[in-house]
Every structure is written in structure tokens, then in C-alpha cells.
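Shown here: the complex without one of its protein chains, the others still in place.
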Amino acid sequence: MYKLLEVKDLKKYYETKNGLLHAVDGVSFSIEEGKTLGVVGESGCGKSTLGRLVIRLIDATDGKIIFDGKDITNVKSKGSLRKEMQIIFQDPFSSLNPRMSVSQIIEEPLKIHKLYYNKAELRSKVRELMDTVGLACRLEDFYPHELDGGRRQRIGIARALALNPRFIVCDEPVSALDVSIQAQILNLMMDLQEERCFTYMFISHDLSVVKHISDEIMVMYLGLVVEKCKADELFEHTLHPYSKALLSVIPEAAIKKKKQKKLIQGEITSPINPKPGCRFAARCSYAGDICDKAAPELKEVTPDHYVSCHFVNEINSL
Amino acid sequence: MNDKNNPLLSVRNLTIHYITDDGLVKAVNDISFDLEKGKTLGLVGETGAGKTTAAFGIMNLVPDPPGKIISGEILINGKDILKLKKNESKKYRGKVASMILQDPMTALNPIITVGEQIAEVCRLHDKLSKADAYIKAAQMLELVGIPSDRIDEYPHQFSGGMKQRVVIAIALACNPQLLIADEPTTALDVTIQAQVLSLIGDLIKKYETSMILITHDLGVVTEICDKVAIMYAGQIVETGDLEAVYEHTKHPYTKGLFGSLPSLSAKAHRLNPIYGSMPDPTNLPNGCAFHPRCPNKMPACENRAPTNTELESGHFVRCLLYE
Partner (left out) sequence: MAKKKGQVRQIWRRLKKNRLSMFGLITLIIIVLAAIFADFIAPYPYDLQNYSVAKQFPSLEHPFGTDNYGRDIFSRVIYGTRVSLQIGFISLTAGALIGTIFGTVSGYFGGRTDTVIMRFTDILMSIPKVVLAIAIASTLGPGLVNAMIAVAISSIPNFARVARASTLTVRDQEYIEAARAIGAGNFRIIFRHILPNILAPIIVQATLGVGISIILAASLSFLGLGVEPPTPEWGAMLSAARTFIRDEWYMVLFPGLAIMLTVLALNLLGDGLRDALDPKLKT
């Protein structure tokens, strides 16, 4: 398969009053065209920053982004990039300008990139987009606050689709929605992918949603990838202690099988001036001396299954 | 719901409306349920289902105006708390029933130390002296897993999960008989959510507190609840023991909720969402409020509102399919 996006050792540091914040600290991955990479992690793990870095909404501190064979890490004119890469935001309330109507929001990208010849064509394109995402045409003059969360998120999707991109970063697109609506949006996104061969980077804190939509999953902790593999593999053979804990604490809506829970102690540590060594060590029940001294590298443990843990073999008796 | 050896809380035909400029918002429509001592009820529903309004009703905290309790009784140990006088009502809150709110960031006063905030409740309700209340506050902190030497710190020095622990300490400080937790873990990360849920679970078991857990997450319910009530458009559409509702789901809405959830174990090609979206609470559909979205709609559903039907002991459904 064709690797549409390739990211190498991407880093983003922020200067803060208390020191250097390592938001994303050397992340590498690639996504094949038409596939979905799920990125999971808790708040502060750098997943949203990563999504914005990849589509050049913010500039990277270091590393390389290769899209469609071209190095776009330092491309100055982002106009053509915008047509290829889009983003769907988490919050359907704050991601839509409250002073613009539905059609104004959806037509804006078309206007900016002058992708129409006359008013009539613009109008018909907007209608087509609304139809694609399942918004009734009568809603075109409504304002976002008059619509519910699900419809608002559809507007956000229509705006992202307007430029007909090939790659879409989905930053928690269903987290703010009710379950019944969440399922509608997930189905819509999967249908669109099937029809148009979109490539998704799907960011979420919800493992069950990520599992449902992704082909490959990357688990992040404090700016680093701790585990990366095929979606099913992650759930069948979870190798990293953090992923294990994450998986075991998801409340499942079923009462048959109560899993053995692995409550991890403590809370996420600060990403500012992180100590050397494994970042998860402070909360890890398997941590040994080496974990405080050297940071583990992301290694291929079994075919196509990458884990960064010193004791991965011992823990899983591989 | 039959009389099972004197429930601690019994809500009867509670109806709460908001009178706004846009019309009458029928937030809670005729809900009834019982809760026994030491049991936990999960109140599940989507945005706008009326869960929080119901909770405020039980706390006798419905903001008036615009809110109005139209009818119903809320009996706690047989006493109707809606008939309490204002000062009695204050005593009831905190002492008999207390509440944990969703957002720990705003539930705490940023300029008062956490210790004082806990101590304040003890002084108010248990009439403890200042020194005793301080000692009690330290004990409460230890109880919720915060070292008591952090008692003089301010809320901003705590992380989200820690703040929610402080909120729990405040809610449990006076050893209430009923605890209402309104989405207590929604603002937290999953690993922290698991910690907080297990903490709440342990504490209510220890003190035999009854709890109403309000949530939109069907998964969270299975962690600590004994019973569950599914709300839709201000009504409880299905209620019963956890097993009855989860294993023998009857109401089409409840089925729809389960169908909407991506499963961790099975790989589904597509989810089965509920069609359409929540009805406008100022303009609820005639008949059954769910009928425009219902896959099992019958012609009668448009005209006739279903009543509560008991299928087996304690398992109630509000749907014409079962009448």
C-alpha cells in the first residue's frame, strides 16, 4: 500500500515559565492511503498537538513530515496543503463561528480557494456538501446555536470535506456527543472513507471508539508513543503496562464478564522538563532500576507490533 | 414499584417544568422510583433527558423561577421533602442528602483552602467546633486518599482527580443517607475515572449510603450500580435491576443505546445508531415521546402515551409494545 503520510521523529517543545514543555517528544509513524490510524491517550499526552503538527497548523520544533512523497515540514505557502489535509475538531460548539450561518461556514473554504465560477455553482456545491453529511437543505440559513451537537458536528465535517482533501485529522470528533449521535457520526465518517478513500488520523481518549474505526492504533503517554500495532492486535495481545491498564479500566456496558481491573496509581506527571528514564515508570507496577535511568526505545517486539518498555519480554513472557 | 421493605427514597410522579419565554420546557414528566438503603441507582440518559433536573428536584434545589415542581412527592424515610420549610430544607441538604457535581474545577471555591471547605460543612450541619471540624476535615481527606498534610492547600494546587476527591469528601463529610452524584467522572481521564469510581464504591459500601449516579455512560453504571433507570425526554422509559435491563433489554430506546456503543470485544462493520435526534423539550411529540425515532413504531404510538408496565418483578418499561 502507498504511504500517504510519513512522520519521522517529530518534536514540539513549548517554552513555559517553569521550563521546557515536551508536548510531543520524538514521534514517528506512517499511514497508508485509505487507512485510519487511531491515536489514544489521556489528556496531556500530546495527541492533539501531534494532529495539529502533522497538518502544519502549528510548526514543529524538530523532525520531518512527508506527505504524498513531499517533505512539507517547512513548506511556507500552506494553501495547497490545506486542500490536501483537513481537520475535524472536537467541540462542535466552539469550532463554528457563532455569527456565521451554516451555508456561510461551509462555503468559506470554497471562497478562500476560489473553487467556483459563479454564485449558483457555489450554492449547489454547498447543498451537495450538506447532502453528503446528512444535513437537510432547509438548515442552510440556521446559525450553529440553533442546532444540536450532532448537526453541528456534521457542519464541521462538511467544512472539512469542502476542499476535497485526501487526509483528515479527526481530533476527538465524537467526544462531545451523546452516544446515539456519536454512532451516527462514526458511521458517516466510515461511509465517507469507504466512498472516497480518505485517510484518517483519528485522535481520541476513548479506546472503544478508536478500536471501532481504526486499522492501526498508537497509544501515547506524555508525548511519546508507548505502543503501536494493528487495532485487533492491541486488544488481543496488549504488551505495554500502560496500555494494559488503560484497557482494563474502560467501563464496558456489559455485565457478563467483569474484567480484572488494573488500577494504576497516581496521576500523569508533568511534561515540563521530564526526567530521564521511562515516563511511565512512576506509575508502573513493573518498574525496575533501569526504568528511572534510561528511556526505553520503541522496538518491534513481534511482527508489526512496536512497544517501548524495558521489561516487555519479562512482563508478557515472550 | 411495589413497597419493598420501606425504601429510603421514593419518588412519586415527579413532574418538573421550566417556564421560559420560549414556552413550557417539560424537563421531568411523571417519574417514579424507589431506592433502598445502601443501594445504588444509575440514572442514564442523553443530554436534555432531564436527569440533572430530576436530581435537583430530589435535592429540592430546582431554581424557581424558571423551574416549577408541578406535582409529585419525594419521600425520604416516609417524609415528603417538598413540603419542608426553607430552613428545614437547608438542614436536609448536606445532612440527609448531598450532591457531587460534574465539574470539580468549578465546584470548589478557589480562594478557600480545601480543609476549610470540608470543615465548613461539618460546622454547619454537625455543629462541630472549629478545632473539631478541622480534625474531621483531615480525616475526610485521608478517607478519600489525599494525605492530610495537604489540608491547608488551595484547590488550584490539586489536579482534576484530586479535586473531585475533595468534592467527594465534602459530600460525605456529614455522613448523608443519600448521595447524588451528577456525572462525577465525566471530566476525568479514564485511569482517574477508575480510581474515583472505585473510591466512591468503597465509601458508599462502608457507610451504607444510598446513591443515585447520574451518567450518560452505560459502562460506568455497571461498575457500581445495582439498579438502572433509563431516561428519555423527561421520562423513565425502562428501569430495573442491572441484569434485567442489560441482559433482557426491552425498550427500543434502550436497545438503541446499546446498539450505538462500539464494542471492545466484537468487531462490527457499522454501529446501529438511533435515527434522528432528541426532541425539543418545549414541543414534545404526541403519544410516546420516542415514536419519531423508534424502529418499532406502531400507529397507536402517535396518539397514546404508554404507561409504566411491569414485565417481571421490578423491571418496568414504558412502551406500548409491552402493554
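Letters A and B name the chains as they come in the text, with residue numbers starting at 1 for each one.
Here, contacts are C-beta pairs under 8 Å (C-beta built on N, C-alpha and C of every residue); 3 or more make two chains touch, one makes a residue touch a chain.
Bear in mind that the values here come from a model prediction, so they are computed numbers and not experimental data.
Visitor: Just to verify: which one of A:Glu6, A:Glu32, A:Asp68 or A:Asp91 makes contact with the chain not shown?
Guide: A:Asp91
Visitor: Among A:Gly46, A:Gly156, A:Pro173 or A:Pro296, which residue is in touch with the absent chain?
Guide: Residue touching the absent chain, from the options given: A:Gly156.
Visitor: For the chain that's not shown, point to the residue among A:Lys78, A:Arg196 or A:Lys293 touching it.
Guide: From the options A:Lys78, A:Arg196 or A:Lys293, the contact with the absent chain belongs to A:Lys78.
Visitor: List the residues of chain A that touch the chain left out of this view.
Guide: Residues of chain A in contact with the hidden chain: 52, 55, 57, 78-79, 82-83, 86-87, 89-91, 94-101, 108-109, 112-113, 141-143, 145, 156, 159-160, 162-163.
Definition applied: only the chains that are shown with their structure count from here on.
Visitor: Between chain A and chain B, tell me the centre distance in angstrom, where each centre is the average of that chain's C-alpha atoms.
Guide: 32
Visitor: Provide the residue numbers of chain B that touch chain A in the complex, in ascending order.
Guide: That would be residues 46-47, 159, 161-162, 189-195, 197-198, 216-223, 242-243, 246-247, 256-264, 267-268, 270-274, 277-278 of chain B.
Visitor: Which residues of chain A touch chain B in the complex?
Guide: For this pair, the touching residues of chain A are 42-43, 148-151, 178-184, 186-187, 190, 205, 207-209, 211-213, 232, 235, 245-247, 249-256, 261, 263-264, 267-268.
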